[in-house]
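A protein chain is absent from this complex, but the other protein chains hold their places.
We call the chains A, B and C, going by the order they appear; numbering starts again at 1 in every chain.
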Amino acid sequence: MTAASLLAADPLLAGKVDLAVVLIVALKAVIVLAFLLVATMLMIWFERKVHADMTNRIGPNQAGPFGILQSVADGVKVFFKEDLLPDRADRFVFRLAPFLSVVPAFLTFAVVPIGGNFSDADGGVIELFGHRTLLQLADPPIGVLLVLAMSSIAVYGVMLAGWSSGSKYPLLGSVRASAQMVSYEAALGLSTVTVVLVAGTLTTSGIVAAQHTWNWNLWATGIVPFVVFLIAATAELNRPPFDLVEAEQELVGGFHTEYSGVRFAMYYLAEFMNTVTMSAIIVTLFLGGPNGPVLVGPEWLWGIVWFFAKLMLLLFTFAWFRATLPRFRYDQLMDLGWKALIPLALGWLLLMIAIRVGSDEGWNPILVMVVGVAALAAGYALLVLAGRTARRNRELAGAHL
Amino acid sequence: MVGLLAQAGEAARLDTPEVEWTALAPVLVMIGGAVLLMVVAALAPRGSRVGWHAIVTIAVAVAAIATVVPQWNRVGDDGPFSVVAGSVGVDRFSLFLTVVICASVVIATLFTDGYLRREGLEGAEPYVLMLLSASGGLIMASANDLIVMFLGLEILSIAVYVLAGMHLRRVRSGEAAIKYFVLGAFSSAFFLYGVAMVYGATGSTNLVEVADFLARNTLADSGLLVAGFALLLVGFGFKVAAVPFHSWTPDVYQGSPTPIVSYMASGVKAAGFAGLLRVFVVTFGDYRLDWQPIVYWVAVLSLLVGAVLAVVQTDVKRAMAYSSINHAGFILMGVQAASDRGVSAALFYLAAYTFMVAGTFGVLTVVGRRGDGHHQLSDYAGLGRREPLLALALVVFLLAQAGTPLTSGFLAKFYVIDAAIESRSFWLALVAMLSAVISAFLYLRIILAMYGSSDDAETADGAAATAGPRLRVPAAAGIALVIAVVATIGIGLVPDPLSETARDATPELVASGD
Amino acid sequence: MTLLATVNSDVPFNVAQNVGFGVIAVLMVTGALRVVTTNNVVHAALWLVLVLAGAAAQFILLAAEFVAITQVLVYIGAIVVLFLFGVMLTRAPIRGEAGLTRSNWFGGALVGVLLLGLLSFTLLDTFGGDRLPADTRLTLRPAAVSQAEGTEPTAGSNVGAVSDSIFSRYLIPFEAVSVLLTAALIGAIVLARKE
Partner (left out) sequence: MLLNQFLILSAVLFAIGVYGVIARRNGVAVLMSIELILNAVNINLVAFSAMTGTLAGQVFALFVIAIAAAEVGVGLAIVLVIYRNRRSIDLDEVDLMRG
């Protein structure tokens, strides 16, 4: 009946749903969960190691070979720590908030295609135990919107943590963090729309399929959306250089100051888990997902290999940012978001649309491009002029006082 | 970029509807003008002496009126038509109300300029919001689809909520805004529920399709539709300030900046009635027996409550709020008649009322002085001697509102009562005349206060004269008052052009050509 | 009801969907009641999230996945976050406050119950036991409903159809929404900025 037609978008569920299909779905869910957890553990180690190397330190080297089990050791330690509940906290919300940070990360990862060969007409469908399926937990027709929705839901964990702690610094930290996340969501969304425009679909599998044969969105959209997305994603993750949420000098520990023990570990985990998820999304949207040349060996393996390689590259980039860039000031952060990234992403989207319409209507592409760039330049000039006028007005008002 | 060009051919072409720009011209001019004003205001340094914000606003509104003329002729030649996939209908009804709403914007703008300077609130935003709000009103007037109607209603309302609270330092302005907003959003939600009901009962939100459906099918059970009518009426009733959805009116009128009230009482009310007439009289015309009784009682209550409560007020602004409820009752009589005569009577009333009420609140703006707080009846004592011209203008407006012969108000009241009698609503007509008599007391009270020669008024006059400087009537406000007075008396003396135009302006629903 | 094709009576009764509906409906009603009764504004916002998420789930049951995801994205992701900002900016006490509900709440309850009674009576009277059609492919105009009868329920979603109709038949409303958002944007800034 009604909802059944929705599910049928996934080839796995198109036919009769029997026990095997249910088991396959369950298996995929377990794999995705385990994958994300392990990847997060390794990411924590990887980042610490890379960061240490870049700052001429050794980094974790005690637990396991190269200290690779450091995260496990940390986890065990944190698990046995006393779990404090502040006296003035709102108990229910205080306990709920960490979960609200972790769950969206999982849900987002569910729509990421982590393997499959997208070069044929089948579009990434593989055979698993005699059933045809995609190598992703779910492929809803609105996959990309789901990603955006989850990234906006991630705000709750931060916001409620700060409020429910019943203390000053966490509240300030959380208001800062959530304002930052909400601000950068617009840029994130606008650059995603460019991808959707180029790919012509909202499903993640469709977007990956549209990028086969090296037609990656990275250049198909003209690089700018990728850069905007990367910066906005860094801000959305509250990672350096946008980590002023936890600027220790100003806010103690930020929104999770009052958290300890397992609950603190969950925030710590969520932060890195979100980093992994966001990297996976960037790979899917811009870097062709599992697309890549098939060299030797089984075909299905290479999709996964390429996906991982790209994921590692991005994770390294995030660690690199952290080691290299100094932290932004709050007003700089807001200026960058509102006055640079959002106009840039919007302008670029309009340019892309103009080119698309132009080619549909058979206009001269060079003319369209010239006119489009000129219009954007004019818009930018207006923006700069308006900013200058506003500043002068403020100064006048200040002099008046 | 490569991918973009490569895939361009693959996508299926979508049949986008033909956009007839000329048909949408009034709305586009208003919206474009608002955006332009906003942009230019952001670029120009603040604090210029000339009120160019107001000048641009008036130019935009006048340009919108100018675009109506060719279309009026086109409708005369080719008949009404609908554009953009049948979501916007252009008929003389919508064009008539477009002019009325734009005129109310012009007059309100002229008062706003002086007000903003007096209160130290200069800026382009009030004008931008007023233009956007009016464009919402224009969308309502020409909506051919309940979705469009609702969006127009919301554009109209949201901008006015903000305008009501625009005077940030005045606590009462904020109070007016929150009251208007909460009750407005509440009534919008009812309206939406009503739209959902109508959609469920008829399977469409397009007014043409709804009317078609209702004409072709006789619903065995019209309960759902009647529920929809009632809920829609809540939404419209709120916008036009009809009893029992009027509770916001006195507080909001009293608290909001006075020139904004002049727009609320004229433009917003006209837009509300535009929707009411088009949805009820035209679309649901076949089911008039179901909704006429509801409108009947709403009209009776508005007439009586508005008149009686207006008389007992001591705050003039508040009294005028109740009087506007009373006027809404009169216009509802035209709706209730559900006939061509009723519609044209309502349109005539709206056009005449726009000038007199906008003018009234314009005088109130000036008398309110800095701080916009001098609205007690005692503040008007002796105005006739201190400011003879201003007082005379107010007398004209008040007499017109009371329905004195030789002013526009007399014929306006005459036409709606005539329409009510034609549709055999004798009791309603009787109630209307009674309420006119009651509310005449209010207007006479104000006039007596202005020209009263009792010792009491004398001392009050003396006190006022010593307490404050002479009232300053800004030039722009003066122009607006002259326009309003001329219109009010002119329509009263030479009513034929307007009444014939109103008679021509019958609403019609036309399906899209495609 | 005239609009319902008569074939709907043989639409099979899907147990899983009805159980799902029931569970979600109960959660939604509970949540809604808590929204209007709890004494803590932040808790009210969280209960509201439950109601909104439940509504999104109901939309999926009705094969309106685009509306559902928009609901999550805009309502839960933006509107309630805005509410929380509002609550924090107006310093709601963490322990809640006693005076969140008026003392004369009884009148409100009476109005609510009356409205509910009237509406339910009307709805039951009009639609009775009408079943929803199995075919979820939507068309622009109601006339097509009768022709859809007898066709095989096709796989796929309505996302494309919804977006196509927004840019064709509902072009004017779509543009009107942009005007509305502009007005709201300007208005909110006018009110919220510090002088």
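Just so we're on the same page, a residue touches a chain if its C-beta (ideal position, glycine included) is under 8 Å from a C-beta of that chain, and two chains touch if they have at least 3 such contacts.
Since we're looking at a predicted model, the values are computed, not measured.
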If the hidden chain were put back, which of B:175, B:212, B:422 or B:508 would touch it?
B:175
Give me the subunit C residues in contact with the hidden chain, please.
3-4, 14, 17-18, 21, 25, 28-29, 32-33, 35-36, 41, 44-45, 48, 51-52, 55, 58-59, 61-64, 66-67, 70-71, 74-75, 78-79, 82-83, 85-87, 89-90, 92, 97, 99-102, 104-105, 107-109, 111-113, 115-116, 119-120, 123-124, 127-133, 135-142, 144-145, 148, 158, 161-162, 165-166, 169-170, 173-174, 177, 180-181, 183-185, 187-188, 191-192
Residue numbers in subunit B that touch the chain omitted from display:
147, 150-151, 154, 158, 161-162, 165, 168, 171-172, 174-179, 181-182, 185-186, 188-190, 192-193, 195-197, 199-200, 203-206, 250-251, 254-255, 313, 315, 318
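Following the convention adopted for this analysis, only the chains that are shown with their structure count from here on.
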One chain's C-alpha mean falls closest to the whole-protein C-alpha mean, and that chain is C
Between A-B and A-C, which chain pair is linked by more C-beta pairs in contact?
A-C
Subunit A to subunit B: how many Å between their CA centres?
49
Subunit A partner, complex, touching residues on subunit B are 1-8, 10-11, 13, 39, 42-47
Would you tell me which residues of subunit C are touching subunit A in their complex?
11-12, 14, 17, 40, 42-43, 46, 49, 60-63, 65-66, 69-70, 72-73, 76-78, 81, 84-85, 88, 94-95, 132, 134, 136, 153-157, 159
Considering only the defined contacts, which subunit C positions touch subunit B in the complex?
2-3, 118-119, 121-123, 125-126, 141-142, 145, 164, 167-173, 176-177, 179-180, 182-184, 186-191, 195
